[in-house]
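One structure, pasted below without further comment.
Of the protein chains in this complex, one is absent; all others appear in place.
The block that comes next holds subunit A.
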């Protein structure tokens, strides 16, 4: 049995507290709370800002706490579909905000296949019940995202850490469908 205060410290590592305060990739898509909740009803059509790129957007919601994140991604039309831009808007706990931030740092500039590989590794990490990944290579590939290992011990919080990643996966699929 792990001492809980220790567990709390492991969950809220400095990287997480720091990233949650100044999250990377965060933008304001809507003016205020009510606007945001209203505007995210229904599927928004997004247009790529970069040339020769296609865009996709996904809205993710955590019904237990009301947290939400809208993720926008732009990928190059040319193979291997590089992620040219990854931004998001939303609100949530430090775990969800930090996870989104770390994800942006990790996958921007990678191609879609690489990002999906990281998605899978991160998903596995979050299912590890605090044990981490067996494969060192995969763990290394996750970079800062390994700090969420401590979160995986708390079933109620796994969804927080995965919120952004689920949005990444979904928005990538939508963007891929748009590529010319």
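Convention: a contact is a pair of C-beta atoms (placed from the backbone, for glycine too) under 8 Å apart; a residue touches a chain by one contact, two chains touch by 3 or more; residues count from 1.
FYI, contacts and distances are computed from a predicted model.
Only one chain is not pictured, and the protein name UniProt records for it, out of "Cysteine desulfurase", "4-alpha-glucanotransferase", "ABC-2 type transport system ATP-binding protein" or "Peptidoglycan recognition protein family domain-containing protein", is "Cysteine desulfurase".
Here one chain is not drawn; of A:67, A:121 or A:138, the residue touching it is A:67. Contact residues of subunit A toward the unshown chain are 1, 3-5, 7-8, 11-12, 17, 21, 33-34, 64-67, 91-95, 97, 154, 157, 160.
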